[in-house]
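Presented below is the structure to which this report refers.
Only one protein chain is missing from this complex, and each of the others stays in its spot.
Chain lettering (A, B, C and D) follows the sequence in which the chains are written, and residue indices restart at 1 in each chain.
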Amino acid sequence: MPTSVGWVWLVVVLPFLGFLANGLISLVKPQAKSAVSFIGVGVLVAAFAVAVAVVAGLSQDQQGAPYVLTYWSWMTVGGLEIAAALQVDQLSAVMLIVVTGVSALIHVFSVGYMRDDPGYPRYFAFLNLFVFFMVLLVLGASFPVMFVGWEGVGLCSYLLIGFWYLDKVNADAGKKAFLMNRIGDFGFLIAMFLIFQATGSLAFTEVFEAAPEAFTINGEIITLITWALLRGGAGKSAQIPLYTWLPDAMAGPTPVSALIHAATMVTAGVYLVARSNILFAMAPVSSVVVATVGAVTALFAATIALKQWDIKKVLAYSTVSQLGYMFLGVGVGAYAGGIFHLVTHAFFKALLFLGSGSVIFALHRAYHATHSHDDAQDMRNMGGMRKFMPWTFAVMWVATFAIAGIPGLSGFFSKDGILAVAFARGHDHPVFYLLWLMGVIAALLTAFYMTRLMLYTFHGPSRTGEGEQRHLAEAPWVMTGPLVVLALGSIFAGVLNLPHVLPNPGWLEHWLEPVTELSHRYWNEVHLAASTEWLLMAVATAIAVAGMAGAVIMLKPEKLKAAKEAPAETGIQKVLLKKWYVDEIYDALIVRPTVWMSRNVLWKFFDAGVIDGAMVNGSAWTARAVGFVGSAVQTGRLAWYLLVFVIGTLVLLRAVM
Amino acid sequence: MDLLGSALAVSAIIFSLGVAGVLLRRNAIIVFMSIELMLNAVNLSFIALAQQLGPEGQVFVLFVMAVAAAEAVVGLAIIIAIYRHKQTVNLDKINLLSG
Amino acid sequence: MGMAIDVTTPGGFVLALLPELVLTCWMLVLLVAVAWRHRDEGDQQMAGQLALMGLVSTLLVVLWMWVKGAYPETLTGMIALDGFRYATSAIFLIGAILVVMLSLGYLGRERILVPEYYVLVMLAAIGMLFMASGADLIVIFLGLELMSMAIYVLAGIDRRSAFSAEAAVKYFLLGAFASGFFLYGIALLYGATGTTNLTQMHYQIVTLGLETNLMLLAGIGMLLIGFGFKVAAVPFHMWVPDVYDGAPTPITAYMAAAVKAAAFTALIRVLLHALGASDAVWMEIILWLSVITMIVGNLIALAQTHLKRMLAYSSIGHAGYILAALASGSERGAAAFLFYILAYTLMTLGSFAILAAVGTRGERDVRIDDLSGLASRRPWMALAMTVFMLSLLGFPGTAGFIGKWLVLSAVVSADQIVLAVLLVIASMVSAGYYLPVVMAMYMKSAPSEDAHSGSGLIGAARWVVGIAAVLLLLLGVWPNRVLDMAADGAEGLRPAPTRILTD
Amino acid sequence: MTEFLGNIGYNNWVLDALLVIPLVGALAVLSVPAGEAKKVALGVTLVEFLVSVPLWWTFQIGTAAMQFQHAYPWIPGWGIYYRVGIDGISLLMVLLTTLTMPLAVLGSWNYIKDKLCPYYALLLVLTTGMLGVFVALDLFMFYVLWEVMLIPMYFLIGVWGGPRRLYAAIKFFIYTFVGSLLMLVAILAIYYMVGDATGVYSFAYDHLLENIGAVGSWGFWLFGAFALAFAIKVPMFPFHTWLPDAHVEAPTAASVILAGILLKMGTYGFLRFALPFFPSEAMHPTVVTIVVGLAVIGIVYGALVAMVQPDFKKLVAYSSVSHLGFVMLGIWALTQASVAGAIIIMVSHGISTGALFFLAGMLSERRHTREIAAFGGLAKVVPGLAVVLTVVALSSIGLPGTNGFVGEFLVLIGSWGPYPWATAVAATGVIFAAAYLLWALQRIIYNKLDKPENEHLPDLSKREILVLAPLLACILWIGLYPKPLLDRIEASTEHLITTVQEQRASVAPTPGSEEQVP
Partner (left out) sequence: MLVFNFWFFSGLAIISALLCITRRSPVVSAMWLVVTMFSIAALYIILGAQFIGAIQVLVYAGAIMVLFLFVIMLLNLGRDEPTDLPGWWGHAITFGIGTLLIVELWAVTRIVPAGEVRLPAGTMDRVMEQEGVVGAISSTLFRDFLVPFEITSVLLLAAVVGAVVLAKRRI
């Protein structure tokens, strides 16, 4: 084992130490901001450095087998053995770099973004804690250890969404995120139980090794397991039907949205599916379901993104939509493709969020200066921002091109890779053509709504108030710096996994080979003629261009009115703005009935009424009532006493004889 | 002629009449007299049995008489005592204690 | 082993009757003393102390005989010389001693100036001793009448109280009525077996195969009615609440503890010793009596708001428990009875002593809620009352538990699981009225500043409460010695049929 | 260390000492002035804890035999002995108890303002009672202590409790009394049946266990009696309604003890008595259906009802119903993992729920109300308390890395084999747990700080931190490294499972024909 791989525990421990230090500061001396920045960012940079070293060590290794580093026995009972162990392999290496790298950048950005917040130390404590759990999720060598990270990131998401806890909306959103995640986790748990029952282990290496013997292809058990895993992944990665928490999660600070709700945590579901690729490969039906869920989510979320006014909501639905792509990718067997999109998405979506954050930051400062209470996130209050924030404007356009799929940028290659595989699978079963088509339409919509976002935000006249405009300014360098780095990533990350028709193709695919090779036994080879591939790329390019052009043509930023003057939406627009009323439907069908039933039926009627009232107190009452009757029988009249006596006598004599 | 069975039967009847008297009457003294009736009935049984079983039965009757005498003394004293409080010996009116 | 007594000799005769004779002598001394001085409270105190001396010395005699292990050299006829007699006699005497101690202050406070009170207490005790020692139905009958006669009068001894007088009337009329049945029962048994001697009766039944003779059965039934009245078994219990309620509190305690104990003693001796061969018949009857007694007593007690009546009904419930022990029909049941009745005597006397301390004028109007806040004003009294209540409830750590445990154990060992279950259900119900007493004392605040200022244990009553509480706790934790004594006391009570036959 | 302990004969007297120290302490507390009572009590409980700690090491891992066992005659004529000993399961319960008691004293420090001496004396007596239940190896002794413990608790609730304390106290008492009296009959019945069969009348656990076959067809009834007593104590749905009342009205320390230790006596009873004595009855398909069904209903039902409670303590009380449902499921699944998980939950529920009650107490000490609606935005005012509350709530939710997860996970994964459907339903409990606790958390420490009374609450005092810190440490320790605990209970659980399985097999010659058990 290369020495540097052995350092991997540092990647886990460093952020945790940061959390402890910052947490302590937040309780003891919250005003020590510079120490917090130093610790908070420092541990991340260090962790990133170690991560690079670890991956470098791994890349020197030729065997390709995963390294499992066991530290202690966690839960060992009977046949169950769960070790506190980390696993370093090609997949976790990719994730590790992305997570620590993007996190480090976002930490830096946060130094600027959050500097005026009274909860500054707490913020960094939570953020460090998040990285700790995320790294654990990525590195965990078994399902349960991964689950620790899995739930842990959910916890941090909860804490950070509710960071400004004094607002009920924020606290609600945090709670919703946690609960939705928990619903998904339920599936994760069930999957673990099933896996353990079938294979007798929960460690990745052992499970995947045993899988070919333990399961029958397309058998009930494996299908059940993969469905359960899908449920877990859908919760974390905000797929239908558990996606509703993600848009609400935008209530948190914007860097959090960038880190947790765009770049890292929400991709955990994709990671899970990729990690368990052998299981999904053995359950083709589940894979189709995964792909379908992904495609539908991609399309559905994209429609909602079309009409959102809140800049972060647009990005949130965009994230949901892109996650759908990733699911589509891993669902059609393009595990590397899915991971590839995950990586590129991490760059450009983080960039988009941070960029929007920097816009919001500027607007917020302006409103703060004029004591205005307008919504700093509503695009109708923006417009013409390019004048004030040139850097932000530029990098945002880079990211928009990337996500829209303009050729040459990272998003083009990653999205195309997924769609190409989906199309190729159409050869096996026509349903994949449909999925491909949905992906393409979603891409069109993506291009459209992203352009819309850019147009409304940066172009046209400024709809920010007169007084406020004087206060608008570009963000400080600690914020723009990371933006630039991410922009570079958004542009060049595409080279990681170029299509087969280009030179140096499929580096990432090759890199991940040791992890995904098991599943290759169960997936047909994808064959796509070079011409088809070119054709598909052309279609993708056309779609992207069409979407962007359509937006430019159809939308008139100069006619837009500021939020308070804007007319109410109607018809389908309103339905889209209200996100197809899904939240309301959930509320009416599930949340309210559950609470109502719990309160009125279970508690007040059954618990207090039936069990406690009728049975417990009822029996006590009955006994007492009988007692009172008996007491009333004691009339005090001797004649009656004598009568009872004699009747007793008669009965007793009868009984004796 | 064996009168044992008949005597016992007569005894039983008188005993039952005594019980009936106790149930029927509200006057404490008459109730008490009914009880005396019961005791007499039992005595009759003893005497009848003694004829066949030995003199113990007769001795028994002596003791019962002593007891009856003692009871009469105490009982009547008690009845006088309650009469002093209530100016009546009607048992239906002696019901301060109940419940 | 032990001290053989030949009752045919005059010396042996005196020795066999020694406790009764000693007590009678003391009673006569007291009577003379009372006739001589009966003017004021001081005279009454003197009478009480004389009575106390008499009872204590009798107790010593009983214990002496027990320790000596006096046993009959020949068949005794009228007087039993066995552990059961000594054990029960000792318990009655303890009860009587505690009652006298309780009365010393009570009579003065209630201004009941009747020095003959103590004479009657002693007379009742003599009656009880005869009930314990009677080996012949006639002795038992006379003992019962002697005891009852004294108690009739004692119930009505507060001559200024109409309640007291009413209690006396009710008790007397019903008691005399029950005596009629009792006597009829004796007559029938005599008719069926030709004897009234318990041992001979057993012999007759076994040798002549009279186990299911109709006359015998009817006699058993009549006897059970008579005893059922005295032990307050439902449905012959109706007098209990009224009489207990109306009688002066020490006398109520005496009735609840010693009188009932005496009745049970005689009942057990008759049933096990003389009628053991017909146990199939009476066991079932006793079982049913036990069940309805437990249930009715406990349920009605639940509805009581006044402490004295509550205790009265609770004593009915306890009669049910003892009947359950009896329903097992074994020596184990008798041993359970011995322990139980000792514990019961202590806890009943203790709780009535507390009742007497918190109330006045017969304590009829003391509601359970009137004890509110007692714990903060009179902590020791409240503590003692808690011990009594928990013991009555049969809670582990108190003698009441060991007693109930023994009863249950007798019942279970006789394979009457259903009865055991009913017994514990009755106990659960009883928690519903014992606990509120504790609750009132500790968990409710006193209604006013000067509440309980008048209450307090007077003189020797303090000792009664103290001794009872300490003994209950002691016996609850370390019952070994007394358990052995109880087992010893019950041994040989039920003659093995074969042993009699080979005699 | 070990040598030193050996020299002073630690193993021979430790259990006796644990039982005696609190009683002596109680007397001491009663005899000092009121102001000193809490200090003395704290000292006694700390000594108690220190005495108990070496058990952790002197306890021999890997054997299922009872350790530190010895007996003195009590009522030898009846075969009643003072007979004590512990195995892994009792060890954890004993340590949980001794750990909780000093914290309970500290937690009452300012909360209890009057009648101090009796209060602390009762706490100490209660300690003896609880420890006695866990170490007793004589059924008579067990029963006596089981009951005796009711009294201190009854007083603690009734005298120092909230407004409806009288009702709660008597309800608690009678409820428990109902079950235990039937158990008493059952114990006696076993005693006689075994005695009649073997000629040896004894209440010794081992003796009765070995010859339990003598009960024959009575098994079901006897099992029922035991099960009822324990089910009420657990409390299993639907015997749980005493719990919310008792918890709500009890003073903080009593709530903590009630939830932390008393409830465990029910499940402990199942593990120690009901299951080993009546394996074939307990594992009869009908019984299994009922118990597992009720356990699962309890999990979901408790959580749902907890969700809508307006009173924080009541919420926690119902959450106990839910948690203990997991324990019951784990015990009945009877696999290594599930039983070990059940025991871990017993411990960790004691810690987490104990901590929750402490926090509830601290909140109500500050605001004199337990209504969740009366709070809001407290994280701003009392950040320390908010952090602890969050951590504890998360452990109660079962977040991985905390103690709550380990137990629940082991129970669920262990129960999946025998009862997959029940386990699946039970697993939804993790969702509901998050729902009710997070909602409560939100309403207490998050949301607007809109009530002026809440604006100047003091944060955790040093004493309060002292109370909570050990619990937090345990939460993380058990969550991250439960192995020492698992090691200590492994042999006992294994022994339990094998004996139950064996005896079941020997009684019913065709096991598995009626149900599948791995």
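Quick note on the criterion: contacts are C-beta pairs under 8 Å (C-beta built on N, C-alpha and C of every residue); 3 or more make two chains touch, one makes a residue touch a chain.
Treat the numbers as computed from the prediction; the structure is a model and nothing was measured.
Peer 1: Considering the complete complex, identify which of C:V139, C:A233 or C:V259 is in touch with the unshown chain.
Peer 2: Going through C:V139, C:A233 or C:V259 one by one, C:V139 is the residue touching the chain not shown.
Peer 1: Can you work out which residue in C:I5, C:A150 or C:L289 touches the chain that's missing from view?
Peer 2: Missing-chain contact among the listed residues: C:A150.
Peer 1: List every residue of chain A that touches the chain not included in the displayed model.
Peer 2: Residues of chain A in touch with the missing chain: 643, 646-647, 649-650, 653-654, 657.
Peer 1: Please give every residue of chain B in contact with the chain that is not shown.
Peer 2: Residues 1-21, 23-27, 29-30, 32-34, 36-37, 40, 43-44, 47-56, 58-59, 61-63, 65-74, 76-81, 83, 89-92 of chain B touch the chain absent from view.
Peer 1: Mind pulling the chain C residues that touch the left-out chain?
Peer 2: Missing-chain contacts on chain C: residues 17, 24, 27, 31, 77-79, 114, 116-117, 119-120, 123, 126-127, 130, 136, 138-139, 142-143, 145-146, 149-150, 152-153, 156-157, 159-160, 168, 188, 191-195, 204, 208, 210, 213-215, 218.
Heads up, the rule we're going with is that only the chains that are shown with their structure count from here on.
Peer 1: For the chain pairs A-D and A-C, which is connected through the larger number of C-beta pairs in contact?
Peer 2: A-D
Peer 1: If you average the CA atoms of chain A and of chain D, how many Å lie between those two points?
Peer 2: Using C-alpha averages as centres, the distance is 38 Å.
Peer 1: Suppose each chain is reduced to the average of its Cα coordinates; what separation in Å results between chain C and chain D?
Peer 2: So the centre of chain C lies 43 Å away from the centre of chain D.
Peer 1: So how far apart, in whole Å, are chain B and chain D when each is placed at the average of its C-alpha atoms?
Peer 2: 65
Peer 1: Could you say which residues in chain A touch two or more other chains, in rising order?
Peer 2: Answer for chain A, listing residues that touch two or more other chains: 620, 631, 634, 636, 638, 642.
Peer 1: At least two partner chains per residue is the criterion; list those residues in chain C.
Peer 2: Residues 169-170, 173, 177, 241-242, 304, 432 of chain C touch two or more partner chains.
Peer 1: Where on chain A does chain D make contact in their complex?
Peer 2: Residues 23, 26-27, 72-80, 84, 144, 147-148, 150-152, 155, 158, 162, 165-168, 170-172, 174-175, 178-179, 182-183, 185-186, 189-190, 192-194, 196-197, 594-595, 597-599, 602-603, 607, 611-612, 615-616, 620 of chain A touch chain D in their complex.
Peer 1: Any idea which chain D residues touch chain A in the complex?
Peer 2: The touching residues are 171, 174-175, 238, 240-242, 301, 304-305, 307-309, 335-337, 340-341, 377, 379-380, 383-384, 387, 394, 399-401, 405-406, 409-410, 412-414, 416-417, 420, 423-424, 427-428, 430-431, 434-435, 438-439, 442, 445-449, 480-483, 486, 490, 494.
Peer 1: Applying the document's contact rule, which stretches of chain C touch chain D when the two form their complex?
Peer 2: Touch residues, chain C against chain D: 390, 395-397, 401, 405, 408-409, 412-413, 417, 420-421, 424-425, 427-428, 431-432, 435-436, 439, 442-444, 479-480, 483-484, 487.
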